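Shown here: the complex without one of its protein chains, the others still in place.
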Amino acid sequence: MPQTKPPILQLDDVRLTFRTRAGTVRALNGASLTVHEGEAVGLVGESGSGKSTLARAVLGLNPERSSRIEAGRILIAGRDVTRLSQAEWEAARGHPVAMVFQDPLSFLNPIMRIGRQIAESIERHAPDRRVEQRVGELIELVKLPSSLARAYPHELSGGMRQRALLAVALACEPRLLIADEPTTALDVTTQAEILALLRDLREKLGMAMLLITHDLGIVASACERLYVIYAGRVLEWGRAQDVFGAPAHPYTVGLFHAARADRDAQGRFATIGGEPPDLGETAQGCPFAPRCPKAMAECARAMPHASVLADGETHAVRCWLYPPTRESETAVERLGEA
Amino acid sequence: MRRFLVARLGWAIPVILAILIVNFLIIHIVPGNPIQALIGDFPAPPGYADQVRHEFGLDRPVLTQLGLYLLNLAKGQLGFSFANRQPVLGLIIERAQFTLLLMLPALAAAALLGIVMALAAAPRAGSLYDSGLTALSLVGFSLPIFWLGQLLVIVFAIKLRLLPAQGMFSLRTRLTGWAYILDVGWHLILPMFAVTIYYVAIVARVARASVLDALSQDFVLTAKAKGLSRRHVLWRHVLPNALIPVVTVIGYNFGYSLTGAILVETVFAWPGLGNLFITSIGNRDYPVLQGIFLLTAIAVVIANVATDLIYAALDPRVRAAGFRHA
Partner (left out) sequence: MPLSIRECAPPAFAMRRMWRRFLAYRAGVLAAAYVLLLVLVALATPFLPGPDPRQISDEVMQAPSLAHLLGTDELGRDVLSGIIHGIEVSLTVGFAAALAATIIGVVIGAAAGYYGGALDLLVMRIAEIFQVVPSFILAAVIVALSGPGLTRVVTVIALLAWPQVARLMRGEVMRIKGLEFVDAVRCLGVREPVILATEVVPNALAPVLAAGTLIVAQAILLEAALSFLGLSSADLVSWGRMLNSGQRFLYNAWWLSVFPGSAIFLTVLAFNLLGDAIGVALNPRTEA
């Protein structure tokens, strides 16, 4: 099913490095990704895969002094934000792209009332609104009791805090909401509630969402398309139903096994063997090769081009196991837009 | 908030009681006649010693003595200073004003300076400027404050002849109104400077740590993600959070600050508690010395409770917990 709506967010071969005491870390190694208006997209990876770095790069929230975007473009509604000055980038945050974070307690200011924290967003992005009234609307929108405007973060439960954080982001009136592990810190019941709320809000507001998680289950229930990221590279992407139906990359397959906690012949839990790679090494070849059960000689030599798998061009993978598609690489990588 | 206040008073009252008992013990444990500790070494009118002996029940059992002592204190009777021909309580309150006049502006200046320096140093953690700040507080902790006072007098009053070295006002002329206030301010500069340097040592170290801590908090990311300007994030989110530890450190160190001011006064002949203290040492005016200890100790306890209340007002999390954070 070809998408018809224009992209709200587009990452084009983004390379980002961190300077650390131990040397340069390549956190993003040419990551490409597209989110269309109104669409729910999942970004899946283990911890350290670069998924949070990617999300923060969109808003320029990686530490200024130690991180650098070396190459690539980040287009928000068609505008390349990597070329913005610090002040311009500040002004561009929140609208049209807003973000909610993982741990709702530490990400709320502990000594500021919830209502005030929401109001700050409103004053910044929609100053002509009647702030008080709008705060009330937003609190209602995330299904919190209106009295909570006067509460402090520590007085709220984990689920309520996540809703409050969501209200802070929604007050920016975003067209794309980036949610970085929004349910990881919560218990299972609360997780389900927050996911349901996110789905409702998207329908109500027609807002796109980029959901970042390590949990495939969440992606299955909340996203239309997904990207699998590893060592700062996207290894597989496509419609959720296609990827779930027939995961192509050995890494994706491994993730699925780990998620289902499948037992192998010996009765042990299946996990992906080995450790995520040291991102300090110069990346050459497929980063997953050292851990890959199907690794071949080519894998260590070069990173494979994309191979389109399903008809309708909705599912692609970068792996030597699949014959590369003849089209030019960039076209395939932007396949979502087609 | 009321529960919190009750909890803090529940802490303060036993502490004050303990201070009173310590004061009582000093009279009795030190060698010599307790009557001398109660009167001092200044010639007192005949019969006064007997009167005091009776009032404090010095010939009665120790517990009765303690009871009488507390009773006398409760009536506000801290004794009479024959050297100053004045009741001790009134004398101390009169002088305490001058000490506060020296101390409070210095505290305010130190707090401001400490925070500003910490804010300037924070983005450059590990830099030369930053290590300079750490070194400064180490130096401040090691400086004998009275010596610092002497150095300031030698440099600014004696060598450069910029500022007056001693006292609180010019003796040659009688000034009134604004001229008087300006004159006092003029005399205040050097001692206040000495006290401020000393206080900055306490503040700068904590301020540096708390600014760095606040800057690295996750909520700063949320604030940035909302699109708030860097300035807004710094003033509305980072600074209020960073100020809380600074305010509490200043409050909890009220005794330390007071001691500093008292020592500086002796160098500059500033007519506050420190000056009263040193002349009373010279006069063996013991009731005054004990009175100063008693009242400063109680002031410190009150400052502690006040700090807790301010802390609670600034930080909603403490209000909820209702106990002291060390």
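Per-chain residue numbering starts at 1, and chain names A and B are given in the order in which the chains are listed.
To be clear about the criterion, contacts are C-beta pairs under 8 Å (C-beta built on N, C-alpha and C of every residue); 3 or more make two chains touch, one makes a residue touch a chain.
All of these numbers come straight from a predicted model, not from anything done at the bench.
Engineer: Indicate each shown chain that the hidden chain touches within the full complex.
Structural biologist: Result: the unshown chain touches B.
Engineer: If I consider the whole complex, including the chain that's not displayed, which of B:Leu9, B:Val22, B:Leu162 or B:Ala306 touches that chain?
Structural biologist: B:Val22
Engineer: Check each of B:Val62, B:Ile93, B:Leu138 or B:Ile181 against the chain that is not shown and name the one that touches it.
Structural biologist: Among B:Val62, B:Ile93, B:Leu138 or B:Ile181, only B:Leu138 touches the chain that is not shown.
Engineer: Contacts of chain B with the missing chain: which residues?
Structural biologist: 14-15, 18-19, 22, 26-27, 29-32, 37, 138-139, 141-144, 146-147, 150-151, 153-154, 158, 165, 255-256, 258-259, 262-263, 266-267, 277-278, 281-282, 284, 286, 289-290, 292-293, 296-297, 300-301, 304
By our rule, only the chains that are shown with their structure count from here on.
Engineer: Let me have the rounded angstrom distance from the C-alpha centre of chain A over to the C-alpha centre of chain B, please.
Structural biologist: Measuring from centre to centre gives 54 Å for this pair.
Engineer: In their shared complex, at which residues does chain A touch chain B?
Structural biologist: 56, 59, 61, 86-87, 90-95, 98-99, 101, 103, 106-112, 117, 120-121, 124-125, 152, 154-155, 165, 168-169, 171-172
Engineer: Give the list of chain B residues in touch with chain A in this complex.
Structural biologist: Chain B residues touching chain A: 217-219, 221-230, 232, 236-237, 240-241, 244, 314-317, 320.
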